[in-house]
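Inspection log for the structure reproduced underneath, given as structure tokens.
All protein chains but one are shown at their positions in the complex.
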Amino acid sequence: MQRFFERLLTMDRRIIFVVIFLALSVPIFLQIKIDIQVTSEVQILYDALNELSRGSRILVSCDYDPGSEPELQPMAESGFRYFIENDLKFIIIGLWPQGPLQANKALEMISEVNEGFVVEDGDTLYFGHDLIVVGPDTIRYGIDFINLGYQVGQELVIQRMGSSFGAAFPNDSWYGRPIGEFSIMDGLNKLSDFDFIYNLSAGYPGTYEWVQFAVDRFHVPVGAGNTAVQAPLVYPYLDTGQLSGLLGGMKGGAEFEKLVGYKGRATLSMVSQTAAHIFVILFIVIGNIAYFATRGKQSKRGL
Amino acid sequence: MNRILLSISLIIILPFVVWLAHKGPGESSVSYPPYDLVVMSTPGDSAGSITLNWFSLEGDDETAQAFPEYKILRSEAAEEPFDEIGVVSFDSPRATPKTRQFRDTTAVIGPSYFYKVSCQTAEGIIESNIYGPVQSVAQPPGEEPIEIKDIILFPPTQLRVFDTPDDNGHSITLEWKISPNDIPKSLMFNGYDIFRSTSQDGPFERVGETTGGISDQERGVKTLADGKEVRDGTSYYYYVEAKWNGKTARSNIAGPVKSRQQWFHTGRGVSLVLLGILITSILFYINYAKAGKKLFIRKIAGLEAVDEAVGRATEMGKEILFIPGIQDMNNMQTIAGLTILGRVAKMAAEYETKLDVPVSRSLVMVAAREIVKEAYLNAGRPDFYNDDMVYYLTDDQFGYAAGVDGHMMRRKPATIFYQGAFFAESLILAETGNSIGAIQIAGTAMPAQLPFFVAACDYTLIGEELFAASAYLSKEAKLLGSLKGQDVGGKLVFFSMALVFIILATIASFSDSGLIAKIARIFSVN
Amino acid sequence: MGDLADTFSDWYSIISAFAIWLGALNLMKISIEKVSKKQKDWFFAIATIVSFLLIVIVGFFFSGGRQFLDLGTRFDWLYRYIYSPLSATMFALLAFFVASASYRAFRARNAQATVLLLAAFIVMVGRTPFGDWMSSMLFLPEGWRISNLTNVIMNYLNVAGQRAIMIGIALGIVSTSLRIILGIERSYLGGE
Partner (left out) sequence: MELSGEIGFWIAAFFTIGIASFLYKDNPFYKFCEAVFVGISAGYWFVSLYFQNMLPKLFDGLGITYMFGLWDEKGAIQDVLAGQWNINILHILALVLGIMMLMRLIPSIGWISRWPLSVIVGSTAGLWMVTYFQSNFLSQLRQTVIPLFDMNKIHGLAEVGTNLAAQGKLIPFDIYFGAYLGNIVLIVGTLTGLIYFYFSKEHKGALGGAAKVGIYFLMITFGASFGYTVMSRMSLLIGRLYFLFGDWLGLVR
């Protein structure tokens, strides 16, 4: 037994590497189910979305970059999936330069078919991803969704949208056409014409600014997804009701996926992450047990 | 005994000095009458009526019963007497949740008017500011007749412009009392546009925009710095326009104002005093030590181990690997790391042990070569030096880590130093170094990486110890004196200031919370 | 001050852009020496030379000049499929190293190490569902769980320690800067 503990103490670190690798990758394949408890802040967001009637228009603001991809990308994917399944139209913008590109990536990810797309008046616009098919649903660029790209100006962009949406985002980002050409924009003149704002944020500008300007000034409900580091900072807005739900980190993403009924990367990664975490904790415990077991022996020898 | 007296007097006098050096924010030019009355000729009313707008009194809300009404008073001169021209009762419809409006339809075109509002409350009569002179002007008719429940967009007022203090020019600060329509959570407001001109008569050009709301809570004003192509020395005029729903309302024109560069930051008086004390103290102890006075410096375990670590590499006939971080020469941590390299190189030269310094910046390569060469020269071993001991890998963080990792695995150095600025690669390097059984001595001032070095290295110089290392290793009196100086002029001062002001703040916390904010602001840097 | 700082920072950028020639030439020199002298692993030095020249030539001549970083350029292709996976993987190795370092380092050898271990342990446990599970096993009421203890450690004990470190760093930098400006510390230029 003593020998065992001594060996354990000087264990080849490659054993640890293998365990961590397995802990992270096995759940990806096995799609293990762990029961994720849906916390109230995620439920609030889901309920708020559920109350929207069909055809409601949602502003999706992607305020993050690839650095936060593991945490926020699943929220974008499950969000889009939910919008598509429930016939909600969405308009993508970004207060971070890379945000709208991340949104494109998320759409690509959930789309099952990519096809060319002909606009009603016969003008061909070929891009390759114009038609997005998710299960039985098909959505079209410019009619059911649109990507308006990034705009400089942080919270001022929000303020500008308050008086005139077109002033803040004159053109779409895929074709550089005036937004008036797309039917999805009919009647969308200012921020308060939107029914909901879905904000994915990794810092400034982000959820804090959306709450301050969009909610407080223009009374559009905002639901947000945040990185785990960012989430505690906007937590207080939940209590005051200024924020209509919050997805915090990978765990929040996984809870949302559970509600949406789509097992995405957050759910799968949650298991991986938790498993790896538990193994690290276990290693620490084992290391200490082995340490005490051998130290006791050594001190006796010393006597 | 003397020293104790000195310390006590330091503790007592210093906070006062700091208090004196502290220059509070400039006096506000903005006035705060209880109602904040603003009066203007009604826009869109060709009959030339005048509209008054003021913030409603406390208690004037849906539940109000106690105070019956506001009296509207008018005069044709700023002095008394004012005549009552109307009343607004508390139960009348209101313009916005926080404001009241009154339309004076008896004003005639011609004379100038002055207005004020008063109200009999339980505490007595409260009167607003006197606003005027205002003249009735027949405004071009609007599309629809204006009713009292319609919201009139009022302009921001009391616009003041001044050169942004304590900066390097190219910036002018605007400060204004927000429009009465600019109410938190109001849907009826879209922010402000800033207009600028080089002459009072224009043309004015829109140079910026900003959101609504008060930015300086304490003084109740909105401030904004205009830094858009502001040329130093040019006179500018400004006005600010409130906007809502396509309507605008412009403030007074303020100016002329010129921006200029300030060499000394007046608000940083405290900073200057404290920095001055620190520098004086360091200089004093450097001289003190130069004069041959003995100074005690406590043992720093990580630095005591340097000798042993270099010795071990010698015994084992293996090399010493020195990593000066991944930042360039414009980072003090790199420079501190290189000063340590100088000491280590000298030891290595004396012990005739091979030294290996991969670097991730070209400038660091040049500097490190100079240092190592000089160290070998000083140790009397210039023949052992060779430029290839210091070599460049790549500027890239992880590319560098990959290269160094491979190097460690192949050459298996006996001793590894990590001294400088590190980021996420810290643990990648330190774990690899650990796996080959090297003695590792790390030192960095990156707080986020310290835990990883502490976990994976044998010794870690924490923050300040990195900067003290060169002095400690050299054992030179002058350098050791500077350590004593930073203890006395920095830590002791911090301690005494903190103690005195914490006591003050604690006392204040039981009586007046405004005082705490004032105390804290003494040390604010802006 | 600000203008001066900007100017110096620009100077630094420009000088470092010159200096990278020294570094790059040094890298090439060492690699070529390795190949010509047929030193150990000389074959890999060829890979370094080729990949360096490849990206430099592509970057300067085949990627649209100033727009070299734009999506779809050849430089971007090299960046996306070679540089970026290499970099991301190296970064990802941290997950393994974090695990092996915590196994080895977090042992209750003495009082200090025990404190280190406990803080790390509580924070790690408090941030996973595992912590909530453990809390409910111990019948801890809501609000008095391990995650709440984690908050206390992160927001108070951790912040206090960070502050002490930051103040020390400020003093160290002032003192070192002063020594350099006064010319007492000359070892950075090799002189004693």
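We call the chains A, B and C, going by the order they appear; numbering starts again at 1 in every chain.
Please note the rule applied: a residue touches a chain if its C-beta (ideal position, glycine included) is under 8 Å from a C-beta of that chain, and two chains touch if they have at least 3 such contacts.
Model, not experiment: these values are computed from the prediction.
Enquirer: For the chain omitted from this view, which of the shown chains does it touch?
Expert: Missing chain, whole complex, touching shown chains: A, B, C.
Enquirer: Looking at B:V270, B:V310, B:A414 or B:L473, which residue reaches the missing chain?
Expert: The one listed residue touching the chain not shown is B:V270.
Enquirer: Looking at B:D45, B:E319, B:D356 or B:D405, which makes contact with the chain not pictured?
Expert: Considering all chains, including the one not shown, the answer is B:D405.
Enquirer: With the missing chain put back, which residues of subunit A would touch it? List them for me.
Expert: Residue positions of subunit A that touch the missing chain: 14, 17, 20, 24-25, 28-29, 69-71, 228-229, 250, 265, 268-269, 272-273, 276-277, 280.
Enquirer: Would you write out the residues of subunit B that touch the absent chain, in ascending order?
Expert: 268, 270-271, 274-275, 278, 295-298, 300, 329-332, 335, 363, 366-367, 370, 392-396, 398-400, 402-403, 405-406, 409-410, 447-448, 450-452, 454-455, 462-465, 468, 483-484, 486-488, 490-491, 494-495, 497-498, 501-502, 505-506, 508-510, 513, 516, 519-525
Enquirer: Footprint of the hidden chain on subunit C, which residues?
Expert: Residues 1, 3, 5, 7-8, 10-25, 27, 41, 44-45, 47-56, 59-60, 65-66, 68-69, 75, 77-96, 98, 102, 106, 111-113, 115-124, 127-128, 141-145, 148-149, 151-171, 173-174, 176-178, 180-181, 188-189 of subunit C touch the chain that is not shown.
To be clear about the criterion, only the chains that are shown with their structure count from here on.
Enquirer: Counting C-beta pairs in contact, pick out the pair of chains that comes out on top.
Expert: Greatest number of C-beta pairs in contact occurs for B-C.
Enquirer: Centroid from C-alpha atoms only, then distance subunit A to subunit C, rounded to Å. What do you get?
Expert: Using C-alpha averages as centres, the distance is 26 Å.
Enquirer: In whole angstrom, what separates the CA-based centres of subunit B and subunit C?
Expert: 26
Enquirer: Averaged over CA atoms, how far is the centre of subunit A from the centre of subunit B? Could you give it in whole Å?
Expert: Each chain reduced to its C-alpha mean, subunit A and subunit B end up 32 Å apart.
Enquirer: Could you list which residues of subunit C touch at least two other chains?
Expert: 98, 100, 102, 104, 106
Enquirer: What are the residues of subunit B that contact at least two other chains?
Expert: Touching at least two other chains: none.
Enquirer: With touch defined as at the start, can you tell me which subunit A residues reach subunit B in the complex?
Expert: Residues in contact with subunit B: 13, 155-156, 159-160, 162-163, 192, 213, 216-219.
Enquirer: Along subunit B, where are the residues that touch subunit C in the complex?
Expert: Residue list for subunit B touching subunit C: 167-169, 261, 263, 265, 275, 278-279, 282-283, 286, 328-330, 332, 335-336, 338-339, 342-343, 361-363, 365-367, 370-375, 378, 388, 391-399, 401-402, 410, 424-425, 427-428, 430-431, 434, 445, 447, 450, 452, 454-456, 462-468, 470-471, 474, 478-479, 482-483, 485-486, 490-491, 494.
Enquirer: Quick check: in the complex, which residue numbers of subunit B touch subunit A?
Expert: It comes out as residues 184-187, 189-191, 209-212, 243-246, 435.
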